[in-house]
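A single structure is presented below for examination.
A single protein chain has been removed from this complex, and every other one stays in its place.
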Amino acid sequence: MQDFSAAFGLAFDLILSGNADLAEIVLLSLQVSLTAVLFACLIGLPLGAATAIFRFPGRGALIVLMNAMMGLPPVVVGLFLYLMLSNAGPLGPLALLYTPTAMIIAQSILVAPIVAALTRQVVADLHSEYDEQLRSFSVGRWAAVGTLLWDGRYSLMTVALAGFGRAIAEVGAVIIVGGNINHVTRVMTTTIALETSKGNLALALALGIILVGIAVAVNASVMSLRATAARAAYA
Amino acid sequence: MIRRRFLALAAALTVATGLAAPLQADDKFIIVQSTTSTLNSGLLDAILPQFTDKTGIEVRVVAVGTGQAIKNARNGDGDVLLVHAKPAEEKFVADGYGVARHDLMYNDFVIVGPKDDPAGIAGMRDILPALERIAQAAAPFASRGDDSGTHKKELRLWKDAGVDPAAASGTWYRETGSGMGATLNTAVGMNAYTMSDRATWIAFQNKGDFAIAVEGDPALFNQYGVILVNPEKHANVKAEWGQAFVDWLVSGEGQTAIAAFEVDGQQLFFPNAKEGGGS
Partner (left out) sequence: MPDGSHIVDLRACTPGPVREILPLEARGLTYEAGGHRLIDDLSLRFEDSGLSAIIGPNGAGKSLLLRLLHGLIAPSGGEVLWRGQAADETIRLRQAMVFQRPVLLRRSVAGNLRYALRHGRNGAAGASVGSSVEAWLTRANLLHLADRPARLLSGGEQQRLALARALSRRPEVLFLDEPTASLDPTATLAIEELIGQARAEGTKVILVTHDLGQAKRLADEILFLHRGRVEARAPTEQFFSDPENDNAAAFLAGRLVF
C-alpha cells in the first residue's frame, strides 16, 4: 500500500517542519497522560503495597477487583465519567466536562488499577524477602510499606511505564469527556481518530508513527535512567 | 546519588505535568455541539476564526452524531446546537431545551458506491427506485446505524421506498454504528454503497474507486439548523455569547462566510437563513 510510505514521509515532514499544531497536540498528550500516571501512582502505589502487606477483610475481593479493572474498557470509563461530569450529572457544577482535567481524571481511572495490581505483585515479592529482616529491625508495618516502595522503586518505574503506555494510547475515554476540541482537548489519539474519519489515512498513520515514537522515547529515557542508576541495586 | 537522580526525575515529571493547568485558563468560550460533517469538511475551521476575531469569543466544537449532539445538549453540555435533523431539532425546542431554531444552511445527500456498480444505479436521479434496486440486488449497503442526522434521513428514505432494511441487517445491509468518515472508510473497504452528505464526501480523502451514483433528488435535501440551548433549563449555558454566535451565523456576514467555503473549488454548504426569524 502506498499509504505506508506516504505515512512515513509525512511523519518525518511533520516532525522536521516543527508544525506548531502538532507540537501543541503532542505536548497536551504528554501533559494529560503524565499527570494521569502521577495521580494513578499516588493512589495505586499505596493501595497496591497495602494489599501486598496487610491482611484485612475483603482483601481477596479487592485484589480480584483490581486485577479485573486492569481491563476496564476506556469507552466505558469515558461514558461513566461523562454522566458524572455532564451538566445534568452530579458533578456538573464543577464544569470539568470538555477540559484537559476531565481527560486526566479519565486516564487516572484507567491507569490506577494497573499501577495498583502490578505494585501489589512487586511489593509482595519484595516483602517475602524483606519480611523477617524488617521485623527483626522492629520496623512497623506502615514504615515497612515505605521501605518496600522505596526499595522496589526501579521495578515500580516499569509499573508506571505500563500505566503510561495505557494512558497515552487510549482514545475511547478522552474523546468522550474531552470532546476532541481543537486547541483545547485534542490529543494524539483523538487526532488520529479524527483524521481517520476524514479519510486522511496517511496523515493518521503518520501521527500514529509519531505517537509510537514518543512512547518509545519516554520508555527509553526512563529505562536508561533505571539502568544507569540501578543496574546494581538489583544484583 | 541514586536517590538524587530518582528525585530529579520525579521533579522533572512534576514540572512537565504542572504545565497542564494553564490550558484551562481562557474563559471566554462557548461549546457548540455539532455533527461530524461540519467539522470533518473543514467548514467550522474555516469560518470560526472570523467570529472569534470579531467578538473575542472562542468557539469549542464537539463533533459527534446528531443524535448524540442533541442528547449532550439536552444534558446542558453545550451552549449552541448545530445539527441536521429538522424533526428532532423541532422536538428539542418544543421540549423546552432550545430557545429557537434557525435554518442555517443546506447541502444535499448523495449515494456513493463502487465503480462496478453492482445494483446498476449509477446516474440515477430518483432516490427511491435506486434504493429499491439496491435491495433487490442485495448489494452491500453501509448504514451509519448511529442515530445521526444522516442515519435518520436514510431510514426515512428506505421507509418511503417500501424497503425494511432492518430485515436484511447483517446480510447486505450493514450498520457500522460509526461516524460518517468511519462509515465511508468501511464502505470503501467492503465495496458497499452508502449515503453521505456531500460536504463530507467531497472532503473525504480515501475515496478509492468510489464515485457518486445518485444525486439531485429533492428528497436528498439536507437542512442544517442552529439552536441556542435554553438557559432556563441549564443555568450554566452562556446565553449571551451563544446568542452572539447564532446571530452571527444567520447574519449576512456569517452566511457569506459559509458560502465562501470551498473544497477543490466546490461550494459545500449553501446558506439559507432568514435573518432574525426562527422557525
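Here the chain labels run A and B in written order, and each chain numbers its own residues starting at 1.
The working rule: a residue touches a chain if its C-beta (ideal position, glycine included) is under 8 Å from a C-beta of that chain, and two chains touch if they have at least 3 such contacts.
Worth saying up front: this structure is predicted, and the values here are computed from it rather than measured.
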Which of A:Ile43, A:Val139, A:Ala169 or A:Ile214 sits in contact with the chain that's absent? A:Val139
Footprint of the hidden chain on chain A, which residues? 129-130, 132-133, 135-140, 143, 147, 151-152, 154, 232-235
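Following the convention adopted for this analysis, only the chains that are shown with their structure count from here on.
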Per the C-alpha means, the centres of chain A and chain B lie apart by a whole-Å value of 32
So, in the complex, the side of chain A touching chain B is made of residues 27-28, 30-32, 34-35, 38, 86-89, 92-93, 95, 97-101, 104, 153, 179-182, 184, 194, 196-201, 222, 225, 228-230, 233
Can you name the residues of chain B that touch chain A in the complex? 1-2, 5-6, 9, 13-14, 16-17, 19-20, 23-24, 31, 36, 39-40, 45, 60-63, 72, 74-77, 178-182, 184-185, 203-207, 234, 236
